[in-house]
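Note that one protein chain of the assembly has been removed; the remaining protein chains are unaltered in position.
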Amino acid sequence: MAQTRFQISTSGPGLYEFTSVVADWVAARSLDGLLTLFVQHTSCSLVVQENADPEVQDDLQAFYHRLVPPTSDPSMSYLRHTYEGPDDMPAHIKAAMLPVSLSIPVQSGRMVLGTWQGIYLFEHRNAPHSRRVAAHFSA
Amino acid sequence: MAQTRFQISTSGPGLYEFTSVVADWVAARSLDGLLTLFVQHTSCSLVVQENADPEVQDDLQAFYHRLVPPTSDPSMSYLRHTYEGPDDMPAHIKAAMLPVSLSIPVQSGRMVLGTWQGIYLFEHRNAPHSRRVAAHFSA
Partner (left out) sequence: MAQTRFQISTSGPGLYEFTSVVADWVAARSLDGLLTLFVQHTSCSLVVQENADPEVQDDLQAFYHRLVPPTSDPSMSYLRHTYEGPDDMPAHIKAAMLPVSLSIPVQSGRMVLGTWQGIYLFEHRNAPHSRRVAAHFSA
C-alpha cells in the first residue's frame, strides 16, 4: 500500500492532463494492483478522456459550460448560492455530475489505460487554483 | 479488511449527509487504507459536496430537477417507464448520471476529505425510502 498527493495548478476552466505524474508514481510500485484517485474539492472534477486531439478537451469544456451556464445567465436565476460569483454554484453542479474519484487497475506498474485515455483535472472555476488529488495504491 | 452497511432514511428528493457515521466507522479501523461506498439502489445516488452552505444542497436538487423533470412534464413525454409515477424514470436517469460508488483514501483512520467536503445520499424519489449503502475498507 502507498499513498501520495498530487498538486495541479489551474488557470481557468478546462481540462489539465496529469497522466504522466500518476504513471511515474505507479511505475515506482512496479506491481499489480489498484490505483484510486480522489479530488479534494467540490468545484473541480477528475475525468478520463481522449488525449489525442486537443479539440476534444475544448469541446468538453464548451458543452458543460452550456449545460450548466453561469448564474449571470437568466436561465440560472433560480440558484441562490452565488457568494463567490457566477461560476460558484455551476462549479458545484458539475462537480456532482463528473467524477470525484477514479479507480484504475495496474499491471506490472502500468495503469491499464486504453490507447487514447488520459487522466485530467477538470477545473470548473474561473480564478486560478491549486488543486489537490489524493492517490492510493494497493497491491 | 472490514465491511458494513449504512442505512439512510429519506423523506423526499434532496441531499442527506451521512459523513459522520462513515467517519466514525473508518476511525475505528485507525489505519491507512481505502474506503469504498456503494449504494444498492437505482433511484438514488452518492455525492461528495460542500457541507458549509445548505443552499448548495437546495440548488443541486433544483438544478437536477430541471435537467431531468418528472414525466408529467410535456418535454419528457417520450419516456415509457412510468409505472411507479412521474418521478420513477427521472430517478433512474439521475442515478446513471451521479455516482453509484465512491472511493476515498484514508490516513490514520481519517478520510482525506477536503475542508468543505461532505458525503451525501442524493434521494431522487418523492416517497420516503430506507436506503442501504454498502461500505468496504481495505488496509
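A and B label the chains in the order they appear, each numbered from 1.
Throughout what follows, a residue touches a chain if its C-beta (ideal position, glycine included) is under 8 Å from a C-beta of that chain, and two chains touch if they have at least 3 such contacts.
Source: prediction; values computed, not measured.
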Query - Residue among A:Ala2, A:Ala23 or A:Ile104 touching the omitted chain - result: A:Ile104
Query raised in the report: Where the complex has a chain not shown, which of B:Gln3, B:Ser30, B:Ser72 or B:Thr115 is the residue touching it?
Result: B:Gln3
Query raised in the report: For chain B, which residues lie in contact with the unshown chain of the complex?
Result: 1, 3, 36, 38, 40-42, 67-68, 78-81, 83, 89, 92-93, 95-97, 99-101, 103, 132, 134-136, 138
**Report entry** Residues of chain A in contact with the chain not shown
**Finding:** 32-34, 47-50, 53, 55-56, 58-60, 62-64, 66-67, 97-99, 102-105, 107, 112-114, 116-117, 122, 138-139
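Here is the rule we use: only the chains that are shown with their structure count from here on.
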Query raised in the report: chain A to chain B: how many Å between their CA centres?
Result: 20
